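Handing you a structure now.
Omission of a single protein chain aside, the complex is shown with its protein chains in their original locations.
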Amino acid sequence: MVSESKNSTKKTKIKTLQEAISQIPDGATILFGGWTVTRKPMAAVFEIIRQGKKDLHLVSNPGGPESDLLIGAGLVGISETNFIGHEVLGIPYCFRRAFEKGGLEKTGYLHDDWTVQTGALRILAGAMGIPFIPTKSLKGTEIIDPEHDLLADLRGKSKKLPNKKVEFIQDPFWDEGELLLIPAIKPDYCIIHVPMVGEEGTVRIHGGLFMDFYGALAAKKTIVTTEQITSEDYLKKQPDLNSIPAEFISDIVEVPYGGHPTAVQGMYDLDFEFFNRMVDSTKKEDTYVQWLQEWIKDLPDHDAYLEKLGVKKIFSLRADPGLGYNPRLKRKS
Amino acid sequence: MVSESKNSTKKTKIKTLQEAISQIPDGATILFGGWTVTRKPMAAVFEIIRQGKKDLHLVSNPGGPESDLLIGAGLVGISETNFIGHEVLGIPYCFRRAFEKGGLEKTGYLHDDWTVQTGALRILAGAMGIPFIPTKSLKGTEIIDPEHDLLADLRGKSKKLPNKKVEFIQDPFWDEGELLLIPAIKPDYCIIHVPMVGEEGTVRIHGGLFMDFYGALAAKKTIVTTEQITSEDYLKKQPDLNSIPAEFISDIVEVPYGGHPTAVQGMYDLDFEFFNRMVDSTKKEDTYVQWLQEWIKDLPDHDAYLEKLGVKKIFSLRADPGLGYNPRLKRKS
Amino acid sequence: MSKYTLREAMAIHASRQIRNEDKVIVGTGMPLVAAIIAKNCHAKDAVMLMEAGPFDSNPLALPSCVADPRGFVGAPWVADPVQMMGMILQQGRIDLGFLGGAQVDKYGNLNSTCLGTYKNANVRLPGSGGASDIGAMAKRNLIIIAHEARRLVEKVDYLTTPGWMLHPYENGKRVKDRLVHRKELGLWGGPEAVVTTMGIMKFEEETKVMYVSEYYADLGVTLEMIKENTGFAIDTSKADQVIPPTEDELYILRNVADPENIFI
Partner (left out) sequence: MSKYTLREAMAIHASRQIRNEDKVIVGTGMPLVAAIIAKNCHAKDAVMLMEAGPFDSNPLALPSCVADPRGFVGAPWVADPVQMMGMILQQGRIDLGFLGGAQVDKYGNLNSTCLGTYKNANVRLPGSGGASDIGAMAKRNLIIIAHEARRLVEKVDYLTTPGWMLHPYENGKRVKDRLVHRKELGLWGGPEAVVTTMGIMKFEEETKVMYVSEYYADLGVTLEMIKENTGFAIDTSKADQVIPPTEDELYILRNVADPENIFI
């Protein structure tokens, strides 16, 4: 009934990675999609490092290599998250160093600990446009101990932080006793990496969505990097498979292997070899500086990164289309 | 890695409609899936009428013909809902009668008005296992006026009702001012009708899920009636298309055209002719009694209902597989 | 020029309130008709949403209701009501809401619950549905209603959907002798226009009282007729004649939006 060939006045959202990242100001609150070592928007993270964005406020829940690498590069002021780590791929050395041996005092890095559930619910509340949401978690833990609240001095002053970490409340409705209210997360930017986006922004993700849908809604702007841009008409044929509508995507960037070295289900597996070398480099500040120089700063852009990676490596990571990962990959070095 | 041919100890959930409905006690709180005149579990509703369940407590949000017909049959004690109606298909006469001209005093029917958003959030809170959730809706309306709260006398006494209708709260986190807390809905039973279920209970719904997923989680038990039972192996091939996991389904009942006379996207369209006659009958108590006798009570079961409907009628409603509805159906009589 | 009815005029003038690129949430009936006209005329990029789930709907046939499979055709994504009403709407991401109702008062408050008293109604209506939420949380709202004195009233029998001026609650009780601007309750948005079968009403900037902005002079409607058919004293001093429906709009309404004459 509505004519297919609209005389659209819409501006294209398609940008280069440099353009998309350059709009992010220092101090921005950023939620990275994906989950620890899966489908993280690594090309975008590397471009953030290249552009040297400062004083970033990370709210990924959980964080993975993107958080550890940004902390190690000295670009993070605050992180509100339930986890920063590489799962079985090693220790998040940069994050560890930031805490240990007077690290916090030296760097001024502020960390706020949460849990997977409460981190997810805080993003959900952001997506819902409500300032808080109740949870039955956290009771009896030290996560809510005000003595450990590194953000205490900023609360009530910074508009980017909730006035309190949590609030206790008695259930007025069903006699369920005491529970906690936790504040919404309100990111300036959400950055996600996905297998497929329509030219207007409809997102299709295979398998786990993780927090990407909620993050895209919670954020003021959402930048999506994608393996490929496809036609909206193709995606419309199976709307039940689409994950985020175009209206909540601000910028579209095509970056093949933009999740490397993390895994993108159905596209390519985790690059265990590369990942291990990357994590190894973070063991010490100077080796990490070298790694950053070699793999990020000396390269002008993601294309150059891929060229350096090489065709053989890229093809070796390809996922089995039936399984979504690469069953022939050697996982243990 | 896990062997496909499990030596399962699981009991089958597959039952007859009579068996599934007979477990429901009088006074049960029931959430019917679907949305107004789409994908309502009508065969189950008709069986509830046949079995004469009394004093039901309905929490469908919104309600459609199922609510109006049950109210008209004198089987409903309480309804907490944002809407009871047939959309463009006429007036919900039974519900209207219950309110008008001393109807409430005569029948003792208690109605509690909500909105689509707050009805949905109340079910979401139930699915989340939290006793309440905040909303920015309802402010300034009479929906929250305690003078209109027909359930006021029962609150604090009945364990099936929240102690209060709403609670005002000041946002302690983001200076967003006053908003409302609304109580979770905790149904005893959720009853949904779907196109397809695996033999263990994995549900696949095409198009709109409405509140079915949340309802299935919020309820203590979920009965699913389905056009067809299929194999779990078939459904596993595209997990991204599945809607509710088997673990949250208690009972499975195969009832072809179990949504009739409402529409089931991709299967059959709304039976406008039948629906109109049904609604016409509800204009007066005696004509509705006759309709109930003819179409429900005089028929032993859903099979007999379908036989009475006839093959020609059934085939005439079939949806175009590309469109999901029947474009040739005459909608206006 | 073709002849057209007051109801057709209402649908077309309502459609003109939709701007290109608006995300507009529409309900069953005239709102759907108006949105489809707009998408086929001046607002091709408008994104049509429905509370039951369709998102960016591009239907080939007029949906009977917001959950009709017809409304899911051409939609690139399907929401559930929690996502649509609890996230997208509540976050303030919907530009325009389309509302109907049995009564509207001079402040744009709507009633779709009951006529008479709540507990012993003369007429019990289906209830809010999503109207109250949309009235509270869309950035702008548009009301469509037949122009009759029993519908455009001084005060609605029951306030289902918030307009501009509202009774606040204090200590859980509705303060009936005080009216405040919706902003004082933390509500954004508000009704922008009321499109009736006689014209287009808007609201005074200061007082938020309804006045006649345009009227269907082309259909013989006079300002006197509007006064007679309005249940409160309405200012007609600023009223202009509407720009009549175009041939294109009428064609789209009759042949594309509602060829089955379901709502028109």
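A, B and C are the chain letters, set down in written order, and residue numbers restart from 1 in every chain.
Here, a residue touches a chain if its C-beta (ideal position, glycine included) is under 8 Å from a C-beta of that chain, and two chains touch if they have at least 3 such contacts.
Nothing here was measured: the structure is a model prediction, and the numbers come from that model.
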Problem set entry | Touch partners, limited to displayed chains, of the chain removed from view | A, B
For this session: Decide which residue listed in A:L209, A:I252 or A:L292 touches the omitted chain of the complex.
Result: A:L209
Seminar exercise, completed: Where chain B meets the chain that is not shown, the residues are 1-4, 6-10, 127-130, 198, 202, 217, 232, 235-236, 239-240, 242-248
For this session: Go through chain A and note every residue touching the omitted chain.
Result: 34-39, 62, 81-85, 87-89, 92, 95-96, 98-102, 104, 113-118, 120-121, 123-124, 135-148, 150, 168, 176-179, 207-211, 213-214, 263, 265-266, 269-270, 319, 323-325, 327, 331-332
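Note that in this section only the chains that are shown with their structure count from here on.
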Problem set entry | Chain separated most widely from chain B, comparing mean CA positions | A
Problem set entry | Cα-centroid distance, chain A relative to chain B, in whole angstrom | 38
Exercise. What is the distance, in whole Å, between the centres of chain B and chain C, each centre taken as the mean of its C-alpha atoms?
Worked result: 28
Exercise. Which residue numbers or ranges of chain B touch two or more of the other chains?
Worked result: 135-136, 176, 179, 207
Problem set entry | Touching two or more other chains - residues of chain C | 60-61, 72, 78, 86, 90
